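Read the structure below first, then the notes.
Removed: one protein chain of the complex. Kept in place: all other protein chains.
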Amino acid sequence: MSVTDKRAPGVRISDLSVVYRTQAGELPAVRGVDLELVPGTITGVVGESGSGKSTLALSLLNAVQPPGRISSGSVEIDGLGDVVSLTGDNLRKARGRHVGYVFQAAQNSLNPLKTVGKQLLDLGRSHDVDDLPGLVKEARSLLDRMGMDGARVLDSHQHELSGGMRQRVGIMLALVLNAHIVVLDEPTTALDMITQATILRIIREVHEERGLTTLVITHDLGVVAEIADRLAVMYGGRLVEQGPTREVLGAPKHPYTRGLLQAIPRLVGDIDEARALPGRPPTLGTIPPDGCVFRERCAVRMDVCETGEPPVLTIGPRIVACHAEAGEREPESEPAEEPEKETVTTGPVRGEEQA
Amino acid sequence: MITGKGITKTFRQRGGMLGARDVPALRGVDFSIEKGGAVSFIGESGCGKTTLGRILAGLESYDSGEIVIDGVPMSSLRPKQRQPHFRRVQLIHQDPYSALNPARTIHQTLDAPLSLRAKQTGRPRSWMDERAEELLGLVGLDPGYVLPRYPHQLSGGMRQRVVIARALTVDPDMLVADEATSMIDVSLRLGILALLKDLRDRLGVSVLFITHDVATARYIGLDGELYVIYRGQVVERGPVETIISDPVHPYTQSLLSAIPVLHGLEAPGAERVVPTEAIDAGRPDTGCLFAARCPFRTDRCESERPVLGHDGGTAQEHACFHPQRRSVVATPAVRL
Partner (left out) sequence: MTATTIMPEARSASSALRRNFWRGVWRVMKRKPSRMAGVVIMAGFAFMGIFGPMLYPERLPRDTNALYASPSWAHPFGTDFEGTDVLALVVTGSRYVLLTGLVTAVITVVLGAGIGLFAGFRRGRWDSVLMRITDMKLTIPGLPLLLVLSTIWKFTSAIEMGLVLGLLGWGGVARAVRSQTLSLRERGFVEAARGLGLSTTHIIGRELLPSMAPYIAMNMLIAVTGAVYAQVGLFFLGVLPFEANNWGVMLNLAVFGGGALTTTAALPYLLAPLLAILLLTLGIVLVVDAMDEIFNPRLREE
């Protein structure tokens, strides 16, 4: 696997904001997110409930449902253009053909009344696939590849499959139309440890064999740590930190990433090193409109965090949005009155040098 | 102290073309837990760990075996008389969203068991409000904020604390926490675990922790015991640290190997065990239950069932013919 894989398209999300209409007005679930999915890599987005990670994933397909809408920004996909401007049939075709989506509860996203094979054919017909036998053959080989008896699985109903098998069927359905961008939303939630490990291995292997660009959305740092090349941490609708997985985990720069890592009990070492993050994650209604979204729970909060947007710093392959970090790096910059745009380093960030 | 001996439970699965099918959930499980102690059951879903918790909380019947609660064997009592004893064991549900009645305020939720308690002990009504506030304080909540609220106005972590406070209204001897943190936000989980640990110290409540996450089990009680269950049978059992650092049963090793490694912080264990996947579930139960998935199985494993013991001079008990220590757990790496 390498950055130069010709088949894998890249995705550039820039300044993406998604708002939800509520009684209290339009509230941002995702705000000013810049993220690049480097061709041929797995990017992991980590966040707690209400962080906007699932909304971000849906934006990739322009599939945010009302009362939500994409209020600004763009999602550029190689060979497809800006997804945000796609509508109607073009959009429907793009889903599945270009971007495969494995739903959060793949366990429940299959139709309980139809066999997997029938659902596969439905999928093929709705995308005007002429060679249906070819599609079935492709599906069967994918399922075989994932360690299952493909022919038998296609003949099965949802209830005859275990959680791990359904998840694999979900992955098959996302890939069978030859999509080269795959979005996996919480791919291992509700799975057992051993099954989780198997699914993660399969995701990694299939990703490499087929030359995909993969986005994994999860609340579990462990999942991302296992498979992702790059890691992006979301909090309160913002991307607070991103960079190569090993670097971010090894030396987190944002206080939230640090706190999250510290809050995970470990198998070895002193258990008293684990420390809970104080407070609770914000919900749509309680995300502070200005200043840093994390300041309520932050150990290194400063006065400027109340009012000023955290500056977005680019440090090699890593990006972090934090006042404290900025203060350490460039003490001369006073970001309080500066608008956010000025400190944002634009342009794609390639983060694969270390690998 | 609560002990169990040879507890078995078989569920009868209806339906299917072949009629009813018997599914053994527990195959003669022995355990014991001291006052204020911590015991963790780990295993995959469907291994019987949840059933055991429900049996102890009196929510499920068992087919055979004996449970002794505080010196009283349950077999000596009629079913109706057992209920007050089982009430000393309270279950903390996995899902704090369904565990609280959405139509009732937290005050109402706590009031119901407290008024029962007040009636039993002849305490005045004033005691109830005091006790409700005391319990909420104990679980780390602000009574003034929480009491008048409905569950939907609280976060998952707060709800789980309310559930724990409600369980404490009956002054239980033991809390059974069944995956009690799996549906709570990652940053809030540790708070719940710390609370359970704290309750052990402060109230002398013992905790039976049911989970698939070994690290959380370790956090609840370093001094506790770990039981690894596979298909209704305890396959390895011993002090937490021993099982984590020197597991001898291949199933335990597979479970520990499956824990994601935080690359950058940790290096994977040298001898990770990847189990083969069980495809044929309808296979007869002769021999070792894990044999079909075990990478180290021999002919003996296919025909004979190992029993829990110290064979091979291991520190912990195990049910394996070929116990061998393997280092499978990730170790801290040098920081970047």
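Letters A and B mark the chains in the order given here, with residues in each chain numbered from 1 onward.
Note that contacts are C-beta pairs under 8 Å (C-beta built on N, C-alpha and C of every residue); 3 or more make two chains touch, one makes a residue touch a chain.
Since the structure is predicted, the reported quantities are computational estimates derived from the model, not experimental observations.
Hidden chain, full complex: it touches shown chains B. Among B:25, B:57 or B:240, only B:57 touches the chain left out of the display. Interface note: of B:170, B:222, B:274 or B:333, the residue touching the hidden chain in the full complex is B:170.
Only one of B:9, B:93, B:189 or B:231 touches the chain withheld from this view, namely B:93.
The chain omitted from view is touched by exactly one of B:113, B:140 or B:268, namely B:113. Mapped onto subunit B, the footprint of the missing chain covers residues 57-59, 83-84, 86-87, 90-91, 93, 95, 98-105, 107-109, 112-113, 116, 124-126, 129, 148, 150, 152-153, 163, 166-167, 169-170.
Keep in mind that, in the parts below, only the chains that are shown with their structure count from here on.
If you average the CA atoms of subunit A and of subunit B, the two centres end up 32 Å from each other. Against subunit B, in their complex, subunit A makes its touches with residues 48-49, 147, 149, 163, 192-198, 200, 219-223, 225-226, 245-251, 259-261, 263-269, 271, 274-277, 280-281, 297. Within the complex formed with subunit A, the subunit B residues making contact are 44-45, 155-158, 185-191, 193-194, 212-216, 218-219, 222, 244-245, 254-265, 274-275, 277, 279, 329-333, 335-336.
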